[in-house]
Each structure stands twice: as structure tokens, then as C-alpha cells.
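Got a structure here, written out as C-alpha cells. Questions coming.
As you look at this complex, bear in mind that one protein chain is not there, while each of the others sits in place.
Up next is subunit A:
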Amino acid sequence: MTGWRPALARSVVLRHDRVRRADLLVLPERVVILGGRAADVLRLCDGRRQVGDIVDELAARFPGAPVAAEVPRFLDRVREEGWLR
């Protein structure tokens, strides 16, 4: 994990859906509707920021949220799905 700069996989698009008022991950054969703050986290996965940078930014934006504990785990799960590289 050290040094990992998460970025969305090539075939994955993160977008807001104005019609359904939802954030989506769009893949070749499926659409994932993102709940909670998932889109806020994934929007920071630009291939430049390291996991630590992402945690710091989110911690500043959402004081008191359990960012340091949850965000790295979330990113790992999304990588296991093949949606982050």
C-alpha cells in the first residue's frame, strides 16, 4: 500500500447523474450507485495523491469522521473489485 497513488481503472467512469441525483461508477456492463461519501473519496483518486494525502484532505474536510481508519480499507476493497489501480 505504501506509495500507492490510487486512480480509477481505465474502463471506469465516475460521474454525477443529474436525473437520479446520484453519484455513479460506470463500468462496461454495470453501474454502481455510490452511497455515503464514496464519491468524495473516489474523486480524490487521481493517480497523483497518495493514500495518506487522501486521508489528510478528507480529515480536514470532515472533522471528527473516522477517516484514517475507514478510507484505506475502503480503497483496498474498491481495488479488489478491479475499479482502482
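Just so we're on the same page, a residue touches a chain if its C-beta (ideal position, glycine included) is under 8 Å from a C-beta of that chain, and two chains touch if they have at least 3 such contacts; residues count from 1.
By our rule, contacts and distances are computed from a predicted model.
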Which of "Glycosyl transferase family 2", "ABC transporter ATP-binding protein", "ABC-type polar amino acid transport system, ATPase component" or "PqqA peptide cyclase" matches, in UniProt, the chain that is not displayed: "PqqA peptide cyclase"
Touching residue (missing chain; options A:3, A:28 or A:66): A:28
For subunit A, the residues touching the chain missing from this view: 10-11, 13, 15, 17, 19-20, 24, 26, 28-29, 31
